[in-house]
Structure formats: structure tokens, C-alpha cells
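One structure is given here, and the rest of the page talks about it.
Of the protein chains in this complex, all but one are displayed in their positions.
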Amino acid sequence: MDTLSLILLTTISPLACFIIAIIFLVQQPRAAQGLVLFGSAISLLSAIGLLVQGPVEPLRFLWFQSGAIQLQFGFILDGASLMFGVVVAFITACIMLYSVGYMAHDPGKTRYFALLSFFAWSMLSFVYAVDLLQSFIFWELVGLSSFFLIGFWFEKPEAAGAARKAFLMTRVGDVGLFIGILLILQLVSNFDIPSLLDPQTGLSTQVSPGILNAITLLIFIGIMGKSAQFPLHTWLPDAMEGPTPVSALLHSATMVAAGVFLMIRLHPLFMAAQDTALIVLSIATFTAILASTIAMVDTDIKKVLAYSSISQLGFMLMALAAGSLFAGVFHLITHAVFKALLFLCSGIYIHAYHTNSMAEIGRSGGRRLKATTLGLIIGGAALSGVPPLAGFWSKEEIFAQLGHNGFNIYMAGAFLAAFLTAYYTFRMIFLITKPDQAPASDHSHPEPLNMKAPVLILTLGAIVLGFFGSNIAQGLGLIPQHHSVILMISAVGVVILGILIAYFDYGRDNAPRTGFISKIAPLDTLFTNKWYIDDIYRVTIVAITHALSRILHWIENHVLDGNYDRFGLGILRTGAKSTRVQGGWMQLYLGWAIILLAVVALYLGLQ
Amino acid sequence: MLEQAVIYTFVALVLIGGGLAAFSRQILYAIIGLGISLLGLAGLFLNLGSPFVAAMQVLIYIGGITVAIVFAMMLSIAMSIRPPNPDARKLGFAIACAVIFFGAVAHLIRGAQFQQIASPASEKAWSVGALGHALLTHYNVVFEALSLVLLLAIIGAILIARKA
Amino acid sequence: MENAILFAPELICLLMGLVLFFCTVLNRSYRTTRGIAIASGIAMIAACLWTLSLEGEPFFPGIYAVDFFSQLIKTVLAVGFLFVVIASANPLTVDRNGWLEVPLFFIFSTLGMMMMVSATELLTLYVAMELAAYPVYIVVALHRNADIGGESAAKYMVQGMAASAISLYGMSFLFGTYGSTYFSAISIPHAAAHPIFYLGLLLTLAGFFFKLGAFPFHFWAPDTYETAPHPVITFIATVSKIAAIGILCRLLSLAMPGGWESGHAQTALMWASVIAMSLGNLSALAQKDLKRLLGYSTVAHAGYVLLALQTFAEWGLTAALFYAIGYFAMSFACFLVICEIGRSEDRITIDSVSGLYKRAPFLSFTLLIGLFGLIGLPPTVGFVGKWFLFSAALQRGQFYLVLIAAINAAVALYYYLLIIRQLYWVEPATQNTIKPTPLIAVTAMATIILVIAMGTLPGPFWDMAARAARALIS
Partner (left out) sequence: MTLEAYLLVGAALFSLGLIGALSHRNLIALLIGIELMMNAASLNLMAFNRFVVTDPTTGQIFVLIIIGLAAAEVAIFLSIILRIYRAYHDIDAEKLTKLSG
């Protein structure tokens, strides 16, 4: 098949499934489920087909033209999008398969699968988008569909709140991105990504370094929102209220990955903007450490995984900001696989024991679920960076890049984050596999095959994917950084140290089962309270918004609606005589309008 | 000279009537003020060369509209007998708005140069016949639309004021 | 005869209005009257489409222009009339004695608006404007509770009368500056010597700003939105908005050559735009009443449209027209749902839509799409439309203006999201389901399709708007 039909199949089939399911199959959840799975399989196969064909020139279609402005629509088919497209399609397919079991008894099954399909369509179209505006549209759609999926169980008030928080917070970032795009429109009137990136004629050659820094920084604000970087990260842990497969999808290959992927897409621009790159590097490093410290003390398995995602996203952005496209892509792909695996495992535990607490899962006999526990351990080890699993190779690449460019402070930060990662991951593993008391009764929950199969497939992926690093580099047309042996050894050393401390705290037979951090009380409190960031927001932004809206309400009732006593015009006496609040007094409206007109008229006359 | 005096009398009528309408607390006086002001305007219209419009102003505005307002006042008389409390602040605000607006507009008017025509148009152009002709040629749409508006106003007024 | 063809939409409007008048005289049932009104809406649409590409002047030259611009707006007005009549099935919030007359007043108001967008002369414009306004004053007063209806009509009318008096005063200056009431005689370059021209234009625009609910004449909007009967407010919020934007385009196109360079009018409009969008959005944040909230949101959207109009460029004009049509569809989607769920309630608070998802899935989906449009999310017309508006301002290099607008659009998300949350994530207070009649369902479907189609395939709609804008400028 030719490239065009393949790419259309990849992107359109989820959309078609969504439309058909939502319109015709509301009453037939099984049919909807089958259809959506089928669509996802087609999408995956054609994405693989595209990858096999290899990179080709971008395809562009005119969407809209008027005068000088033309909006186009198209597909960029370079190494990064081809590979990541396959990853997205693959993980979506796995999660859909898994959802068949997970959502088996949910009444809103059709809606769920339709939304998943819609989500897949938005994300795939985003990945292949050739035009910046097109990217933005699908970026918004990714946010929109995750809004619905996070709030899928809308009977739970937490779910509704989390969905709203996620949407609002990522929108804060989106405004930044949107303004960045508007700046580009104003400066160069061109949204074609390949030509914007062109080293000879692209954006970086047309605008001054200051402007370029501003644009990239604005774009990065968008990335911060989507990829949950400090200080816009607090929506992500709350987003755990959605169904677990959704969390898996959100945190591995779609929602949060969109931010990183945007940076991958526009990587040359970020490299040209030196200051922005440094800011990104700092924020990413800080986020990586911050999130790991919170993950150290949290007890909810999904929350730990969520913070771990934030931290790993920090790693990816570090790699990109330090200059290595390859390291960023590589870690994005490996992380997608092992993080999806970990979430699916946690989903099986939650499904089986109806608790999110790691200690509870352990006590209920979590390790009896053999395949799941295997997946958890492999995935966890990959996340920690235990050689020779996937995470080891990609993290190694990041360290190498940081070392190569001499970013020593950031390197130290990265090592600290890697150590903490190993620690909290194995804390999780030990809490589940080595409970402090033997499981009381043995009511065995079989792992359904359709849930087990994706776990096993992803486990395999987490093991072998690391060895394809050179293929990925080749796909991107890049050469991997040379690994220095000292760096490798010290990285492994850090990981082993983390695992050992975790073993000491939680794993050995009469372990204290409290983290070492609890010995330093202030830090423990700080971490447990998530660095008080949510609270800071509550007392600042939320309070300001409420105050603002109260002020406006007051103005509406008192100034505009004309309670004379509060009316601050000098010639009017203020008195406490009539304090009743009068509303709806129309003459004051009119008077203000007249004064305004007079002032404008005078302004015109005096010109 | 006498002509000048007559014009200034009309101007005085317009302004005094307007002042009465604007400042009076008694509704009846305000309506009388409106009537006086409209009468003065009719005089000015006459002086500006248009007896027909002046006549219409007297007939429809003073004879029709003002009387209708008096009737409405009488139908809701219970409230208009008692003069509402004067509210100095509200009046102050209104005067401030009006003064600012007047200042701005007067400033602009004094600064403006209009292209005034040298001599007024012929007697024929000012005749009622010319007016009628223009109303039925130039402005036939306007004329039809106006009749429609009046029809709707009548239907609407009956409908709104009808007892439930 | 040819003139009659040019005048066909208005003529049909007028004839059907008379038919409706006889219906009220003969006291037919409301079903019959509404059926006739629907038929007349369809006939009007057909007539508009038939005359869409015609050009000419059916009356005395210079008074009344039929061009692509006017016919396009008339088509939207006719569609709007049809939709509003369909939405006002069983309008319980209207005084039972006035049911029969409601379609009558709507159709004559539509006639006035149609004449408004074709008027090329001040007097015609003024009369058409009043013809469009008076029937609306009357229907606002026809609330089933005499006190509520009387109050809101009195407020609306006082503001309206004052605005049209100001407008009239402004027109007198326009007349004085050029010695003519014809638009063709009024031109900007000549005005450089006449600061009083700007006074006239400013005061004249005040009346239209009132219609549009734009700053500084927006004060009536929230109050009237809150209290007027639902079908009436649907009419005000959708149909009369289109007419107001249309006539604003026509008036500003007078200032098109040189309007940007001379600066004054542009500066004033720019500030009106900024203040309208900021004030509208911030005030909407604190609202509990759904209709009142939408009233403030109208103020904000008027600000967005002014953002494009203050560029005084063909592109901006096109963007404003495009957005006007899109806004019609988006806000109609919201108000249709309000009409449906609030048949017997005077006020619709945000809580009234709680859990509507369970009570009326399709209606809540319609409202959702409408809200997505108002938020400006792709793939609705709200996104593309805002994009066009913003890029119009960017082409004039007004980056900071667009920045304010973009931040405003983000703030707006907050209160729209409150409605969406109530819609989908709160348990309904009552369990009684609302089943829309097939006609209403089809209308809702058409609105949704329009919102999505304009968002995904803006090309044809844009071309129409561009053609209309060209017709206006040339």
C-alpha cells in the first residue's frame, strides 16, 4: 500500500470507530468494544507498515486558504513520528485489550471505548501533524479527551474535580503555547514545521535570539502543563481518579508524552534558543527530584507511579534540553512501555483487592498473582535502570549526554533522581511482594487472560527494548553518545545503592518498614505534604480568583447597580443612611456610558 | 429686531420648558415643561423655514403624545400625587454627566466648520408638495416601514396593557 | 418586477407577517400559528437563497442596497427566525394571552433586521432599527408574570430608547457634516477636517453597540437575559446579534479606507473591545444564573468581534462575519436547550442543568457542543473563528491586544466548565426525563452539524464571508 493510504488508515480508523460507536452502538457495548479493538489493530498494523517503509517526505494538503494566509493539514513522516506513532498505536492496543477485562462490568462501556478511540485518534494525529496549528488543534483534543476519560466515573466527586483540575491546569499551559504560536504567526506567517526548523531559512534565522527565546519559552509553558512539570504538575497525581487503564494510557504514550513529543518535534528551535534550553534543563532537573521525593513517601500505588511519571518526564526533558534528541526519544519510548506495564499491573492488583494502598495489596497476597508480580518486578527494575533492562540504556544515554556537555550540577541532580527512583520503585516492589504479615485467607483471584496478555507482552518489551537503542538512533539519523565506563559504573552503583536501602528499609525479614527519610522529620513532613504546592496554590491563586470574583460581584451589586452609599464620586456625599443594597438601577448604567462617550468625544475633538 | 426677539423667546421657551421637565419633581409640571419646550421647538422649526413640520410637532407631539402621557399619569395617579423624595446625590450625578457631555459636545461644535450654503433653497423645495413627493419617491420604504411600526405599536400596546 | 425579486425575502416576510396577523385576529390555535410561522421561515430561507447572488437597488437609488453581504446576513436571519420559532414550542414563560402574537412580533422584528442590513441611508437605517427593536420590547413585556415582564421590559426599553436617542443625535451630526443621509456621501478622508464627524459616528455607533450588547452599552444584557421569557431571549441572543454585527460591519466599512490610519475610531473601538471582553468574562465568573452568565458571555464575545472590526481591514471584516455566523450557531445551541429544559421555570440557574446528561442525553450533548464552541475548542467553529479574529488583529501587528484576548479566552474556560460539570458530573435533582420533539431534535442536530462543519471545513463559509466583505467594501 502506498504511504498515503497507510497514514490515513493509521489516523482515521480510530476516529471512524469513535463515530460509529458513539452514534450507532450505544446499546451494544460488546459490538462497540469489538469494533474499537479492530480499529486499533488496523491502526497499529498500518503504523508498523509506515515504519517498515521508512521515512519519506511530509505529505501536505491545503485545508484552508485565503489571501496570504493558508492553513495546511498533513503528515510528517520522519523517524521520530514513525517510531513514536507505532509506540502510541501499540500501547493503545494493549490497553484496549486489557480494558476488555478491566471494564467488563461497567455500564458505560461503549462510551469508554469510544473515548479511548477518540483519544488514540487525537494523539496519533498530533504525532504525525506537519503543521503547527494542526499540532495545536490535536494537542487541545488530546487534552479534551483526557478530560473526559479522567472524569469517566463522574459519580465520584473526586473524579469530576480531578478532571476539571487537569483541564484547567493544562489550559494554563496551552495559553502559553497558543501565544507562542500567535507570535510565530505574526513574525513569519508560516506554520509548516519542517520549514520552521530549516537551519538555513527557518525561524531561528529570521528572528532575533531574544524573540526566539521568548517563543520557545512560551511553547515550553505549554509543555510544562501537558507534561506535568513543576509548577504545573499537580493535576497529574489527581488524575489517578480515572480508570486505571486510562491512567496507563495517559502516563505512558499519550497525554503527558504529547508535551515531550512537542519538544522533540521542535528540538532544533530549542537548541537555537540557548537561554530557554538552560531554563528547561533546570526545571526538568528540579521536577525530577521533586517528584521522586514525593513518590518516596506516598502509600497509594497509583500516586507513586504518577509521581514517578512526572520525574521520568523530567529526565526526558533534561535529555532534550541538554542537546540529545536521541536520548529523549529513546527514554520516551522505553518509558512508555514500562510505565504502561507498571500501571497495568497496578490495575490488576486494584481490580483484585479493591485497594490502592501498596501495604494493603501486599497483605492481601499480591504476590500470588504470578504474572502480574513478574511484570511489576521487571517493569520496576526497568524504571530504576537495572541493567540490562530498557530503562538502563535510555537513562545511560541521558547521563552520557549530560556528561558530554559538562552539565555537572545537572548531572548530580540526575544521579540523585536516579537514586531516588531506584529507592521508591523497590520500596513499592518490596511492600507488595514482602508483606509484613502473611495473607490471611487465600481467596484467589485469577488474572483474566485478556488482562494478563498485555502485561506479558509489555514485560517482554521492557526487557528487550533497551537493545534497540542503536536502531532508534539510526531511525532518527543520529549517532548515540559514546558511553564512558566510569559513568556507567557509577550509574549502576547509584541504582544498586537505592535498591539496597529500599531492601534495608522494607525488604529484609524484620525490616522497620519506614523509609529512611522519616528520621529527618522536617523533610518527611515536606515530602508527605507534597512540598505544600497544592496548599500554596490554594492560598494564592484560588484565593485570588475567589477574591476577584467577589470584588466583581460587589461592583455589580454596588457600583453598577447603584447603591449610592458606596458610590465613590467626589461630588456625592457618602453616608450610612440607606445601607440597603439596591440592585438593577438602570440610570447609573446610562450615566456612566454617557460620561464615557463624552470623554471619548473630547479625546477625538482635542486631537 | 422684532424677529430676533421672537427667536430668542422661542429659545427661552425651549430651555425653560426643558429645565422644568428635567428638574421638576411633580410629574404634571414635568409634562407641562415638555409641552412648553416642544412648543418652543415648533416655533424654531417655523423660523427655520418649515411650517409643516412645526404644525406636525404641535399636532402630534403636543396634541397627541403629551396628552397620552397625561392620561397614563392619571391612570397611575396614585403614585404621582406624592412627590418622590428629592435625592441630591442622584441629581448631582445626573447634572455632572450632563455637564460633562454638554461641555464635550459644545467644545466640538465650536471647533467645527460646516460647509454652509450661501443662500437657502428655492421656495418650491420647501413646500409641502415637495415634502410629500419626496416621502412617496425617495423615502417610500421608510414611509411603509413607519406605518408598520405604528401598527405593531398599537397591537403591542393593547396586548401589554390588556388585563390578564 | 425585478425590484420585487430583489426585495423577495422582505416581501415574503411582510406577507407572512400579515398572514400571522390574521391568525391572531381569527384566533387560531397556537399550533396553527406556529406551523404557519415555521412555513414562513422556510419560505424566507428559500427567498434569501434565491436572491443570494443578486445585486441591485429595489427602491430609490442610494436608499437600499441588495448585495451579497445583505443577502448572506438575511439568510442567517431567516434561519435564525425559523430556529427560534421551532424552539418556542409551548412557551410557558410567555403570557398565555400573548402566545399567538409572539411569532408575529418575531417575524416583524426579523423584517426590521433584514431592512437594517440593506439600508444604505441613515433614515432608512433608523426606521428599520426601530422596527426591529419595538416588537422585541413588546415580547419582553409579555412575560407570564406581569411584574417581571413589565420590569424587564421597562429597563430594556429605557436603555434602548436612550441608546436610540443618542444614536439619533449622532446621526444628526453625520447629516450635518455631509449634508446628506446617504452612506455613499459619507466618507472618511473628507472627515479629517471634521472632528464632529467622529462625534456623530461615535454616537451613532452607540445605538448599535446597545444592540450588540457591547461596552459601554452592555448593561442591559445580563438583566434582560435573566428575566425575559426563554424564546424571546433566544431571539435577542441569536437573531438580533447577527443583525447588529451586520450593521456594525456596514457602518464601519464606511470608515474602511483610512479608518486605520486616522487612528481615532480605531483607538476607541480597540478599547471598547478590550474592556468588553475583560469585563464580560470576569463578571461571568461570579454568576449563578445560567442565562445571566450567557448574557455576560455575549458581552465578551462582542469584544472578540470588535477585535477584528477595529482592524478596519477586509480580512477583519470577513473574520467578524464568519464569527458572527458561527456565534449564531453556538449560542443557539445553548439557548435551544434552555428553552427546552426551562419550559415552566422562570429562571434557569446553573443548578437547573445538573445531571441533564441522565435526563436528556441528546440535549445535554447539544449544550456541550455549544459550550465547546463558546470556549473555543477545536473542532468547533469557536476555535477556527477565534483564530481568524486573532490573526486579523495580528496582521495589524497588535500582538498585545491578541494576548489580552487569548488570556480572556482562557479565563472564560473556567465558568463554561462549571456548567459542563453540572451537566455531566452532578446527580440530577429530579428524575423526570425530557424528550425533545422530533422537530426540535432535528434543529439541534442541524445546529451541531453547523458548529462542527464550520470548525472542520471553514473554507466554503469563509469564502462566503469574504465575498460578503468584498461586496461591502466595493
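Letters A, B and C name the chains as they come in the text, with residue numbers starting at 1 for each one.
Simple rule for what comes next: a contact is a pair of C-beta atoms (placed from the backbone, for glycine too) under 8 Å apart; a residue touches a chain by one contact, two chains touch by 3 or more.
Not measured: the values here are computed from a predicted model.
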Among shown chains, those touching the left-out chain: A, B, C
Touch criterion as defined above, residue of A:G202, A:G314, A:G347 or A:G591 at the omitted chain: A:G591
Residue among C:G35, C:G56, C:G150 or C:G459 that touches the chain left out of view: C:G150
Of C:V79, C:V102, C:M171 or C:A255, the residue in touch with the unshown chain: C:M171
Contacts of chain A with the absent chain, listed as residue ranges: 557, 561, 581-587, 590-591, 594
Residue numbers in chain B that touch the chain omitted from display: 7, 11, 14-15, 18-19, 21-23, 27, 30-31, 33-34, 37-38, 41, 44-45, 48-50, 52-53, 56-57, 60-61, 64-65, 68-69, 71-73, 75-76, 78-80, 84, 87, 90-91, 93-95, 97-99, 101-102, 105-106, 109-110, 114-117, 120-121, 125-126, 130-131, 133-135, 138-139, 142, 146, 149-150, 152-154, 156-158, 160-161, 163
Chain C residues that touch the omitted chain in the full complex: 122-123, 126-127, 130, 134, 137-138, 141, 145-155, 157-158, 161-162, 165-166, 168-169, 171-173, 175-176, 179-181, 223, 226-227, 289
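The rule is short, and it goes like this: only the chains that are shown with their structure count from here on.
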Chain B and chain C, separation of their C-alpha mean positions in angstrom: 31
Whole-Å separation of chain centres (CA-atom averages), chain A against chain C: 40
Residues of chain A whose C-beta touches two or more other chains: 594, 597, 601, 604-605
Set of chain C residues in contact with two or more other chains: 195-196, 199
Interfacial residue positions of chain A with respect to chain C in the complex: 63-67, 69, 133, 137-138, 140-141, 144, 151, 154-155, 157, 159-160, 163-164, 167-168, 171-172, 174-175, 178-179, 182-183, 185-186, 545, 548-550, 552-553, 556, 560, 584, 586, 589-590, 592-594, 596-597, 600-601, 603-605, 607
List of chain C residues in touch with chain A within their complex: 151, 155, 158-159, 162, 166, 195-196, 198-199, 202-203, 206, 216-217, 219-220, 223, 264, 268, 282-283, 285-286, 315, 318, 377-379, 383, 387, 390-391, 394, 397, 399, 402-403, 406-407, 409-410, 413-414, 417, 421, 424-427, 458-459, 462-463, 466
Of chain A, residues touching chain B in the complex: 564, 567, 569, 571-573, 587-588, 591, 594-595, 597-599, 601-602, 604-605
